[in-house]
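A single protein chain has been omitted; all remaining protein chains appear in their positions.
Note that the chains are named A and B in the order they appear, and that numbering of residues resets to 1 at the start of each chain.
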Amino acid sequence: MAELLEIRDLHVTYRTREGDVPAVRGVDLSLPAGRALGIAGESGCGKSTLASTVLRLQPPTARVSGQVLLQGTDVFEMRWGELRAARWAKASVVFQGALHSLNPVQRIGHQIAEPIRLHQPSTSSAEAGRRTGELLERVGLPARRAQSYPHQLSGGQRQRVMIAMALACSPQLLVADEPTTALDVMVQAQVLELLVGLVRDLDLGLLLISHDLSVLGTTCDEVAVMYAGRVVERAPQRDAFANPQHPYAAALAAAFPTVGDPHSRRAPTGLTGDPPDPTELPPGCTFHPRCPIAVEACTTLDPPLRPAGPGRVAACLRVGVDGRRLEPEEVA
Amino acid sequence: MSADASTPSRQPISGKALARARMRASLARNWREFRTQRDGMLGLIVLIFFVLLALTAPLYIHPDAFDVAQATGPSMAPPSLEFPLGTDENGLSLLPQVIWGSRTSLLVGFAATVISMLIGASVGIASGHFRGWGGATLERLTDWFLVIPFLPLVIVLATVLGRSLINVIIVIGITSWPGTARLVRAQTLTAETRPYVDRAKALGGGDWHVMSRHVLPNVMPLVMANTVLTVAIAILSETTLSFLGLGVPFAISWGSLIEGAFAHGAISAGAWWYLLPPGICVILVVLAFTLVGRALETVMNPRLRER
Partner (left out) sequence: MTVADPAAAALAEATQGRRPSGGMLRYTVRRVLTALGTVVFVIVVNFVLFRLLPGDPIGLYTRGRNVSAQQLVKLREQLNRPFLEQFLTYIRNPFSSTLSSTKYNQPVWDVIYPHIWPTVLLLGVSTILSTVIGIWLGIRSGWGRGTRFDQVTTGWTLILYAMPEFWLGMLLLLVFTGGTLAIPDLFPVNGMVTPGVDTSTPAGWLDVAWHLVLPATTLTLAYLAEYSLVMRSSLLDELGEDYLVTARAKGLRDAQVRRRHAVPNALLPTVTLIFLNIGFIVSGAITVETVYSWPGLGLLSYDALRGPDVPLLQALFLLFSLSVVLFNVIADVLYAVLDPRVRT
């Protein structure tokens, strides 16, 4: 059976006035049905661009090559009608529920019901209303909230509305792009719990994007870390956070201390420097200018993603096949 | 500070010199960016052409060209070699009149804009800066002025004040300032929420200091872009006033030429050469200002670049 989502050698480049900006530079991922895959990274690493390609929602200035297979069919090969049918019904997106992801002058009930009426045109308005109420309750909001406008809801409530809306057509895959970023910490936890619970109950596939590695480590079956448009590490659930191998993943993990976790008692170590300019990537390993363990070879060799232990891969010259940290002289 | 062979001599840089250097650099940057705006450059060229035309006109146009007693041509004659733009009802060639018309039209446009911008910017900054009764009153005043319809107000003012060059300039200036004031006020409010204003106040900066040293430079780009647009509107206003017979008496402007065409039956006579040139000149100049203004705005606000 085909994977729910499979991404093969995806490249996305933005055409701008100043030239081409590569956002995604060759990414391979796969997600089986009913599982959760997390993608972590700083802003600008390409994770949101990656997420946008799942339903072919990337900006018009983007040039895409590679394949994005949704239940075995490449979305970039689909005819428009097929694609529109797939949108929301096969896979849906939970955007950051900022005020602007919802139409400010429409009631939220109307917006939730919209995809229902679109994909199942025979649904009566009464039926659509009932379904909307059900969805709202499932995400923990009273059904009468359907009459509200987006600006009347709090950030957490809006995020729940986004989730309810995403589930409207019973998709098989949910793509959540930074669903908790703009929220307070307490609300973050609630929304995450909701999301993860729903995914479990409904047996959905989940692609969760976040810059918070700790969040991903606790909710996803597998976590991929992206840097400068590439995946630099992929590991099963806790390993990504508790025992990262790629130095960037380690820095990312250290930046988000978990309350109560003895590891985090140490002062978080920040990374020096900024993410690289995509139009002027450093030679060799793109991370080497900021890497605390870089060696001579890192400035010339671009490490491929290679096995780094059971069920893990990492793109670092200093990570051995068995996951051990290699001494500088051991680096090939 | 003694200049010593071992220590490099360092002049303390005065604050003013630093500010001037920065301003020069930013002007140069903005100019470079402006040059990439094709529309804006085209508008600028057209503007320069007309301004030069207006300024140099006295060099090659003799006042006799407007003296009815010296008219040589037939009345309302179509364009010919001798009269490239045809003649008016008095037999005077229209070409020199159209060229001369640029002087009044542009002069009134610029002068009225100066008045409008001075009042508008001052009121705008003051109403944005002063909280409480002062600012609120100014804001109310601006809103009220905005409500009063433009042309009726202009007609009333022109009737009350009488016709003269100064009065026309004043009238147009007085009716244009509210638009600027409103925009400047909004920008002032935004500017004053910035931390450096709070710091200036904490350091003891009085109202005048804050307004002139902090708010004004911040608001300047906005005012500049708005100025350009205001000139366009002022020229249109002058044209309208002249058409209604309320313009500068005894002066030739594009509006007065259009009025001449109207009053002397150019339409029924089919004298298109009387009607077209002044109107086309107005369109070109106003369009040029608009394009320059839009380009200026795009330069100041990169968000608009994709438009």
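Before moving on, here are some points about what is shown:
Simple rule for what comes next: a contact is a pair of C-beta atoms (placed from the backbone, for glycine too) under 8 Å apart; a residue touches a chain by one contact, two chains touch by 3 or more.
Since the model is a prediction, treat every value here as computed from it, not as a measurement.
From the options B:V123, B:V171 or B:L222, the residue with contact to the unseen chain in the full assembly is B:L222. Checked against the full complex, the candidates B:T113, B:Q187 or B:N218 give a single residue touching the omitted chain, namely B:Q187.
Within the full complex, the residue among A:Y14, A:F95, A:Y227 or A:F241 touching the omitted chain is A:F95.
Hidden from this view is one chain, which touches chain A at 55, 57, 84-89, 92-93, 95-96, 98, 100-106, 114-115, 118-119, 149, 151-152, 165. Interface residues of chain B facing the missing partner chain: 140, 143-144, 147-153, 155-157, 159-162, 179, 182-183, 186-187, 190, 222, 225-226, 228-229, 232, 236, 239-240, 243-246, 255, 258, 261-262, 266-270, 272, 275-276, 278-279, 282-284, 286-287, 290-294, 296-297, 301, 304, 307.
Quick note on the criterion: only the chains that are shown with their structure count from here on.
Our note on geometry: chain A versus chain B, Cα centroid distance of 52 Å, whole angstroms.
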